[in-house]
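A single structure is presented below for examination.
Of the protein chains in this complex, one is absent; all others appear in place.
All chains are identified by letter, namely A, B and C, in their written order; residue positions are counted from 1 within each chain.
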Amino acid sequence: MSVATERAVLQQNRSSRGERLLRALRTPSGAIFVLVAVLFVAVLAANPSFGEPGSLIRFIGRTAPIAIAAIGQYFVIVSGEFDLSMGSVVTAQVIIAGNLIGQDEARALPVLALMILFGAFVGLVNGLVTTLLRVPSFIVTLGTMLALLGLVLFWTGGAATGNPADSFRQIGRGGVQDIPVLEVLPYPVIILAVVAAAAFWLMRRPYGRTLVAVGDNPRAAALTGAPVWWIRTRAFMLSSLAATVAGVILVGYAGVHPSVGQGYEFTAITAVVLGGVVLGGGRGWVLSAAAGAFALELLFTLLNFLGVESTWRDSVQGVIIIVAVAAASRNWQRKRRGASKQAHDEHRPIAAPTPAPGTDEGGT
Amino acid sequence: MNRLTSTHIVYLVALATIIAGTVLVGSTGRNFFSTGNISDILTGTSILGFIAIGQTLVILVGSLDLSVPYVISLSSLIGAGIMANQAGNILPAVLLALLVSALIGLVNGAVVAGLKVHGFIATLGMGLIVSGYLGSTYQGSAGQAPLAFRLIGATGIGPVPVSTLIMLACAAVVLVLLNTTRLGHAMYAVGGDAPVARMSGVRTLTPVIAAHVICSTMAGLAGLLLAARLGVGSPTIGSQGGYDLLSIAAVVLGGTLLAGGKGSLVGTLGGVLIFAMLDNIMSVLQVNPFLKDVVRGVVIVVAVAVYARRRTVHRPARFGRGQAHRGDAAPPRGPGASRQGDGPARGDGTDARNEVPA
Amino acid sequence: MDDEVNTQGARTPILRVTGLTKSFFGVPVLQDASLDLFPGEVHGLVGENGAGKSTLMKLLAGVYVRDGGRIELDGEPVEFTHPVQAHQAGLSTVFQEFNLLPERTVAQNIYLGREPRKGLLVDRRAMNRATTELLEELGITSIRPTASVSSLSVAQQQIVEIAKAVSYDARIISMDEPTAALAGPEVELLYGIIDRLRKRGTAILYVSHRLKEIFDLCDTITVLKDGRIVTSSPASGLDDASLVRAMVGRPISAYFPEALPGTTVGSPLLQVSGGGNDQLDDIDLTLHAGEIVGVAGLQGSGRTELVEAVFGAAGFTRGTMTLEGRPYRPRSPRDAIRHRIALITEDRKAQGLSLNQSILDNALSVVRSVDPMRTAVARRRAPGVFSSLEVVARDLDQEVQFLSGGNQQKVVLAKWLAIDPQVVLLDEPTRGIDVGAKVAVYSLMRRLAQEGKAILMVSSELPEVLGMSDRVIVMRDGRIAGEIPPAASEEQVLQLATGARGVAP
Partner (left out) sequence: ACTTDSSIENPPAAEGSASAESTEAAQPTEDGTEWFDQAVYDEQDAQRSATFEGDPEKPYLQYIDGEMTDTAAFAADGPQKACFSNASISNPWRQTGWITMNQQLKVLQDAGVVSEMETRDAQDDDNTQIADIDYFIAEGNCDAFIISPNSTAAMTPAVERACETGKPVIVFDRGVQTDCAVTFIHPIGGFAWGIDTAEFLSERLGEGDKVVALRILPGVDVLEQRWAAAERIFEENGIEAVDYFTGADPVEIKSIISDELATGDVQGVWMDAGDGAVAAIEAFEDAGADLPVMTGEDEMSFLRKWDETGIDGLAPVYSNFQWRTPLLALQKIFAGEEVPAEWVLPQSPITEDERGEFLTANEGMPDGHYAKFGGEDLPGYPTVWQERQIP
């Protein structure tokens, strides 16, 4: 059988793209995109100038770090774990950048390399302690969160020397100039696009699929030969690396301060969960996590434009999170039932049109 | 059985901390067992103790409570606000503060059990809601606790603060509830395996809701106690202490499974005691405050790793001492695995890792 | 009650079900089901996977609420919405799913939700005493009421579940595949318990896929097919063949398919000598290419441990293994899989599948884990594999949790076929799947043998072991007790499996 016909056979055994997309939109992970669209329209209604390409692109740039953090957190959550240390990693990286780069532009690249190494290392420690020492990741990363922040503050006397060199800060503050319509294309937007594309690609790779399988049923995954400890550990590393990227953008965008990144873990987890990703693992898409971050950010902006008293915003956010996640939870449950309904009327042999070629024969 | 339970280990760790404390505190020329020091440690246990008691129940039923800091603040404000320095108002103030706290717990429980929202998110959201209310309503401390009420926060029997005694009394009540009432058994059952509990005729919503109500009520009590110590209510007193994550850490340190279904309140108290002693020792040694957090973080992880290392080996070896290598591939097999269970029993992201044979 | 209840003549049913209907979201799962259950009667309920047996039981137990029809207890219509109501009415159920809390004690499990109380507090002593009495009454002495369930063997756990059902003083007990986890002697024990219950006048509704048990135990047999009752008649009027025909609607000519033409037993592929670990000792075993070796033994005799050791999941700590003549010491399943060894685990939901993932993802999981470069090839071949296994599903993107047990098992098989294994280890490959799916599994085994693979199959169903194997190894207490030819009788196997000693639970 030729590759072409094999592919055709595979296509025939899957629903059409449109059908799959429609089904997808009905899951919580798909519904988040609808929510983002609705919020966007609401923000536009509240302040039409928000829709101008320039301010829109700046909004995306501003949301980039939290969206990237959410993407990182997604890897950990979908594998069935938590990463509470994310915020501290952001803070640590921001302070490292401030203290080690300082005003010396020549140090930007080496320090950036060091930051990446450091991020990977924190993730490695989180991952290994979780998987090999079998400490629940909630506790491991809670420990890392405390210890890391404490260490960095101790090292710097509570505050970094100052902002890093402007050229380094351009990563988070600058952009490609003279773009038609947009004027500037902020670097954070580009970084987000690259990270999102890479994450999307990774989740379609064997690693990504195995990661979700590990979150779904780690024992089954281990018995199919997946190195569960290493798969999960890499997820923690991806998370810390995402936090590092977020840190690099944030120190550019806003500058050094020990409060940069604080609470990021909760925001990221909230974004991921809003994106329909199930705490406990095994369900949800990576881009939905990023969309969750956009939903949150749009929500804040909307409240802002509506002039809701800033102190009440927490409350509104709390209500929305609970309602959205409750709706998603109902939806997953309904999907469960709904699908078993389909199981009845649609069940049919998934058969190739050609006589069954058996397991392996029928080579190319 | 002569195997150590996790509770034994907690108290062994506590003992080790006492020894370390004796030596370290001694090295500064102080006495670890002096009245003032013991009183300092016990004071440290009382607030965290209240919250950890409640948190134990919530974790046992398989949920979490991240809203406690805000409930604490709210309760302190309601309490002190209604008391308004009038001894006669103490009772209504206490009742109303606890009622409001319990109601928050009720909503938490209903959202978790009824709407099937993960406890992490449900209570994070509830925390935000209450925090918005606090931020919008209070600009600073408010209310006034009358003398009679403040006595609770400032009186001790010997080195033992009354607040600690109240906390221990609450612990005793909850202990009885947990171990010798149907509700308590049901909590273990629902946290262990909700479908099994249901099939056995247990009503599965009640224990989860009850655990959340008790947890919030305990947080309310902690808030009232803080009002007694501070003399006023404070909108930030709950978050100042970082009680949400710390209480979860204390519970897990006490040997309770983060995934629920297994654990003990006595262990939790041990976990709380360890934290309190740790803080005390570091303060006596004048450890840099930033480094204190480093030590806390490391201790949490290392201590829990100690239990986690001791994995469940349900079956005694049949042959030799040759330790079979059981890695990730063959995690300790619970019995649920050997029959057609309902797939992976729980999806909390928190595998039943740190169990210890009972 | 000392006398046997008269099971003949004019009787009034204790339970009468008429026109019972249940749909899940518009899809009928049970339609117009009616049956009568009499005191002292053992009523067998059989049918393919998904026929609706468990649903019927759950309707009776108050786990589900029916859509239509009547349930009468002693002539009174009842309406249960929670299992607790059924218990109170004297109806208890041993569910198909595992239903104990591993971290709690035997007594706590049995009396869960209705703990004896003194005042408001649970009377622990009374609870333990009652448990001891209950177990003794059932002839079980080896289980302590204060033991935690996780410390019990699987068989003991199943006994606890049955004891729990009995403890409700139920007049009706439903048992949904109670023997799925039991081997010979424990089954005997269960027979004894059922006998006592029957003598007490308890009515028993009994579901099993093992036809032998059905005929051994049941007075009446009801066959469910696609949610409808096709026959309901005294057991005496039925035999294996007619029952199977009623269940599947077609006769199964060759229940155990013959070896395929051209199958030859070749050279030794896998050899174990002196293998041992903390559960196994002194294992000598040779698997040849093209050979199917059966492994029989009692529950807990170490059969699962044996396949896990070969698979590197809980490896041997003593002895040596060779694969194709070369030393083979797997340190992990990953190692074993790289040597093209496959293990179909005994518990497909807990160990075999990622239930929330699609059929395709599950089928590709092994390739992705160990040989990701071949994923694309495997993906293209997937439809062929599925069609050869006759997997029934909506499409390849359907989540496996929505498949019936048999189809789930086929997905498990498919994922292993993707790496073209040379040694295939199957642990209870047909547990809890229906006749049709069983035949598909058997055919696959035959085909693999024909392709020159070595196959090791653990099974608690003796007819299956004897019917499918070229040789049968019998295990006892972690050792190989002996080997017998396929022509041996079930008695011979049991003799080896139990040894000289008597039967102990």
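Here is the rule we use: contacts are C-beta pairs under 8 Å (C-beta built on N, C-alpha and C of every residue); 3 or more make two chains touch, one makes a residue touch a chain.
Being a predicted model, the structure only gives us computed values, none of them experimental.
Although it is not drawn here, the omitted chain touches the following shown chains in the complete assembly: A, B.
When the missing chain is restored to the complex, the residue among A:130, A:244 or A:301 that touches it is A:301.
The chain that is not drawn here is touched, among residues A:14, A:62 or A:234, by A:62. For the chain missing from the display, the contacting residue among B:241, B:254, B:271 or B:297 is B:241, taking the whole complex into account.
The chain that is not drawn here is touched, among residues B:14, B:47, B:93 or B:305, by B:47. When the whole complex is considered, the residue among B:95, B:147 or B:169 that touches the unshown chain is B:147. In the full complex, chain B touches the omitted chain through residues 30, 34-37, 39-40, 43-44, 47, 77, 81, 84-85, 135, 137-144, 146-147, 150-151, 153-158, 226, 229-232, 234-237, 240-241, 283, 286, 288-290, 292. The set of chain A residues touching the chain not shown comprises 47, 49-50, 55, 58, 62, 65, 154, 156-163, 173, 250, 253-257, 259-260, 262, 300-301, 304-305, 310-311.
Methods note: only the chains that are shown with their structure count from here on.
Centre-to-centre, using mean CA coordinates, chain B is 41 Å away from chain C. Residue positions 313, 332-334, 350-351, 353, 355, 401 of chain C each touch two or more of the other chains.
For chain A, the set of residues touching two or more other chains reads 216-217, 219, 222-223, 227, 282. Put simply, chain B touches chain C in their complex at residues 176, 179-182, 184-186, 188-189, 192-193, 195-203, 261-262, 312, 314-315, 317-330, 334-344, 355, 358.
Contact residues on chain A toward chain C in their complex (touch as defined above): 3, 6-7, 9-10, 12-15, 20, 205-207, 209-210, 212-213, 216-217, 219-227, 282-283, 336-352, 356-360, 362.
Every residue of chain C that touches chain B in the complex is listed here, in rising order: 61, 63, 82-84, 87, 93, 95-104, 108-109, 112-115, 117, 120-122, 124, 148-152, 154, 157-158, 164, 180-181, 276-281, 302, 308, 312-315, 317-318, 331-334, 346-351, 353, 355, 401, 431-432, 477-478.
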